[in-house]
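Have a look at this one.
A protein chain is absent from this complex, but the other protein chains hold their places.
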Amino acid sequence: MRYEAPETIDAAVALLGSVGRARPLAGGTDLLVQLRAGIVEPDLIVDLKKLPGLRTIAKEKGGFRIGAAVTGAELREHPDLRKVWPGVVEAANLIGSTQIQGRASLGGNLCNASPAADSVPALIAAGATVTIIGPGGQRELAVEAVASGPGKTILAKGEFVTSIFLPARPPRSADAYLRFIPRTEMDIAVVGCGVSLTLDQSGTCTAARVALGAVAERALLVAEAGAALIGSKLDAAAFEKLIAAARKACRPIDDKRGTKVFRIDIAGVLAQRTATIAAERARGQK
Amino acid sequence: MNDIPLAGTAPKAELKWVGTRGPRPDGLDKVTGRARYGADFRLPGMLVGRVLRSPHAHARIRGIDISKAAALPGVKAIVTRDDFRDMPSEFVPAGEMMVNYRDIVRNVMAREKALYEGHPVAAVAATSASIAREALSLIKVDYEVLPHVIDAAEAMRADAPLLDETMITAGVDPAPTKPSNVAKRMEFSTGDLKAGFAQADFVIERSFATKPVHQGYLEPHACLASVNEAGQAELWCTTQGHFVVRTHCAKLLDMEMSQIRVIATEIGGGFGGKTVVYLEPLALALSSKSKRPVKMVMTREEVFLSTGPTSGAHMKVKIGVRKDGKITAAEAELIYEAGAFQGSPVGPGCMCAFAPYEIENARVIGYDVISNRPKVAAYRAPGAPISEYAVECVIDELAQKLGLDPVEFRLKNGAKAGTRALYGPKFGPIGLVATLEAAKNHPHYSAPLGPNQGRGVASGFWFNIGGESCASLHINEDGSVTLMIGTPDIGGSRASMALMAAETLGIDVAHVRTLIADTDSIGYTFLTGGSRATFATGMATVDAAKAAIRQLCARAAKIWEISEDAVVWEDGHAKPAGQNAATFPPMSLAELAGKAGKTGGPISGHAEINAQGAGPSFGTHIVDVEVDKETGRVDIKRYTVIQDAGKAVHPGYVEGQFQGGAAQGVGWALNEEYVYGADGKLQNAGFLDYRMPVTSDLPMIDTVIVEIPNPAHPFGVRGVGETPIVPPMAAIANAISRAIGTRLCELPMSPPKVLKAMQAHKANGG
Amino acid sequence: MSKRHVSAVVNGDPVEFLCTPEQTLLDVLRDDLDLTGSKECCSSGDCGACSVILDGRLVCSCLVLSAEAEGKRIETIEGMAKGEELHPLQRRFLEHAALQCGICTPGILIAAKALLEREPDPSETEVRFWLAGNLCRCTGYDKIVRAVLDTAAEMRRS
Partner (left out) sequence: MARVVLGPNLRRFTDGVDELEIDAATIQQLLAKLGALYPKLGPHLERGLAVAINGTIYQGTVLAPIPPDAEVFLLPPIEGG
């Protein structure tokens, strides 16, 4: 195995396309565990952290462009980001311990393609897009289109994510993310839920996106759940519909972390709780 | 000995060191990273040893081909079953334990069959970790995969796959004619069960199940072995008992004990799990073959796959009471999983089950059952937390049924001095009632509860043990003292020994340094476990100090040219007594030490004892929980541990034992379990999914140390390390039941199970 | 397999080492630099016993490739005391009996140090969540949390 830390995007693209089994490295909190356990045996590891733009958070078109190797801790410490996208920042800061948050990156959490990745439902709810670069050039994708199954992405050979874009927000918009774990920390989500919504001046919901993690082979954008909120004042009736839509969208498995029945049950509970927090945040804005 | 006023007999108020919270001799090294644990040792020319483990839960091993691995450059030795001699199936003494070496040799290295996923099949020593890993992949094992059985209840069925085709259940008359997975049946009884239940106004009978849980020590098993051409071996290892390691290794490798020197490294947690051998015989065998030092360290996955948790169990408990709250009869059936080889702690489970109560008519029947899991190892009060969990849940339910406060109900029936335990003897002075009274009066017990919260209490018992211990105490020329003991220090016992030595000698504890001696430097000392170290090695320490005092007095007598009988030892000084009193100024320990050479030579005291009279320890825990009614998640809001320590030698470390036991109990109660797939493979062999409590899962854990002295110990010490893990599971179960209005009878009480119980309760109109 | 040359600063001292690409920072600290105070208890970032501070950031050294250490500043437990003077956290841990077996202690001390450098006045809850990645199986965490809170108070006073 070889380790390289290129300083230009072109060099990184070339390296990743050069050998059979090449793996990009950002925070390494998933990759190193997989290496140690012999789950992956790459010939080449390409450290992306020295590439321009990979570790910065920049304001762009009223939104934020976040380098793929930016860590959860850096997201939390950014002065503006957490005010605009508190749910995304919360989600990224639920990944592992303090130690992990100092290393684990947003891009890595996405491209590791765990169905239970905490930041992904929050990013999907936020309507985030990713910029992908590779031998064929650059392309943009919605976050929900990146993972295709457990540990699998649509990235082609030599491609990697360079940044994630969080769009500008209309007034009275807010997001939130909650996950369910048996302990208070250090667990993988049994269910995760991201909600992002916008209210009009009367308090009616005009836009809503709801995403669920750990209830299918990848994180899901649940359009029906969002639709249940749109047009409502986020009252009990709307929440009833939200809960039903969230549960209906689940197609989980039984595994060591939770049962099907439990996950479906909890998905509804979390959808309501997360939407309630997002609504309170949106209402709290002037 | 009567001429020496003993510190231990002095009233409590006069103790100067015992009962204080001084620094620990090993503390500085542990906060600076200097302390060396099992994996921190290295030697020149050292090889890396790795183990090939069975991927199957149950498979016959038809053949092992090591030829390709042996030919790999850098591979220096390989061992398989062929390198270990077989042993007959019989229980023989190993130190103070009775062990079956037929089973131990098979657990160390699979023989006819691999009996669990992770069972060692071969081991390799190579010049690097990567070569060792490659060598393992080149060993070809021909397995015939067999049907497996994981759960004890299933293993007891007539059609279950048999692990050992020769196993005939012991303890049954007449002996069964067919083999089974039931190794043993046992029974404890007293009084007339039928008559007892006939007197009862209410009878509650419940079934319970618990899962195996791992001790979860953070330090993986590790050792470094070096064997020379003459067969002399040195072995550094992380263990609770280096003498026990020596005993086992000598037996398994057919070596004389004098040829094996075992050095106990600092130990990163054990809780009972480091009382057996896994890597040590393999490392010695590999070193013996290669004549190079071999270091072996388990990965965390290996720790979970192949080292012993404690048993999972299926239990039935039935208790009858009169309307006035008096228990009339109690009965239990306990089925404990032993893992792949017999020897679950069902015996102590039976004996402890009803120990906290005075019950005239009782019977407990236990079964020791094998299945395709790693062989269980001791885990804090082995056996007791399981059976007492079940009993304490039924006790709580009976209190509810009678409309009695659960502490009052326990006080009505609680064991006290003179109560006959189910297993026979009458208790001497014990502290159960004192812990219950303390619980009743503790502010926690009467604090208001919030919504969705419940409060539970439970009591617990553990025997505590004594046994063989040695201590050598050297008076150095400058008056400082070096104390050598043979029990590895797992949680601060060096500090406790220093305090007891200082108290007995009458000198400042700062001048006493305690060290753990290797197996060649002190006499046989049984392991640190059973809550025996502070008790038994403490007694040896006091005896060794007294032996030194006798010499010190004799030296003073020689200097003063008076009779030895006319010298007493007080406050660290020899003083002339009787008709010579005040004739000479007292001589301090340091003065006498300085003159030791001229008055007869160095002064040392030593003691080699088999300590008897261990004092049982009782505890009572109070816990508040809050249940999330929509998800079933349980939060521990407040926790109080009350326990009889006899005498807390170092209260800080006694509290630490209470708190640590409670925290492990919280994990056992709420989330820890082994999750097996249909293929018999463990799915959560790592900290991530085994889910031990983390810092944010717990509140502060309040402690109350009750001190009812143990008359057999010079300072009144009872062991404290094990009882704290006995009450938590029932206390939490009782708290949850009071929060949600229905009872769970299965551990762990993880969110899906709690949610399901609440939903069922609601569906039934609850 | 070619080895890579890495220069870094460990506990204030310049160090150079050769490493293979697979080696973690923890491997190099323990096996090549003889700094065995950082412990390997899980190799998966779940226990925190290998915690070090890397360019001011608390990390698990088992999840850092040694090659990534090039040009970085690394603080380990061995550098926590300044000469004969213990760090206040080390002193308070001893006073509070906040360790039993001690294997988690180096990682917890490093993690707590990183916390107090960032937040001199943490609440009990903040301490508990900050340390959630540092498993301790002996103490039940009570005395550890108290020792950290007491140290914070002491450091604020001085």
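Think of it as A, B and C in the order they're written, each chain with its own count starting at 1.
In this text, contacts are C-beta pairs under 8 Å (C-beta built on N, C-alpha and C of every residue); 3 or more make two chains touch, one makes a residue touch a chain.
Keep in mind the model is a prediction, meaning the values are calculated, not measured.
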So there's a chain missing from this view; which of the remaining chains does it actually touch? B
Selected residue (touches chain absent from view) among B:F427, B:F461, B:Y653 or B:F715: B:F427
Of B:D82, B:E187, B:D478 or B:D679, which one is in contact with the hidden chain? B:E187
Sole residue of B:G22, B:P348, B:P406 or B:G460 that reaches the chain not shown, by the stated touch rule: B:P348
Of the residues B:R380, B:R410, B:H474 or B:R494, I need the one that contacts the missing chain. B:R380
So which bits of chain B touch the chain we can't see? 91, 93, 96-98, 171, 173, 186-189, 215, 271-273, 275, 345, 347-348, 351, 378-382, 423-428, 462-468, 529-532, 610, 612-614, 712, 719, 721-722
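Convention: only the chains that are shown with their structure count from here on.
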Measure off the straight-line distance from the CA centroid of chain B to the CA centroid of chain C, and report it in whole Å. 29
Residue list for chain A, restricted to those that touch at least two other chains: 37, 184-186
List, in ascending order, every residue of chain B touching at least 2 other chains. 687-688, 694-696
Can you check the complex and tell me which residues of chain A touch chain C? 1-3, 5, 25, 27-29, 32-33, 35-37, 45, 47, 49, 73, 96-100, 102-103, 184-186
Seen from chain B, its contact residues with chain C in the complex are 21, 23-24, 26-28, 30-37, 39-40, 130, 215-220, 266-271, 297, 299-300, 490-492, 650, 652-653, 655-657, 659-664, 686-688, 692, 694-696, 698, 700-701
Complex contacts: residues of chain C adjacent to chain A: 4, 20-22, 24, 43-46, 48, 51, 54, 57-60, 62-65, 67-68, 70, 111, 114-115, 129-134
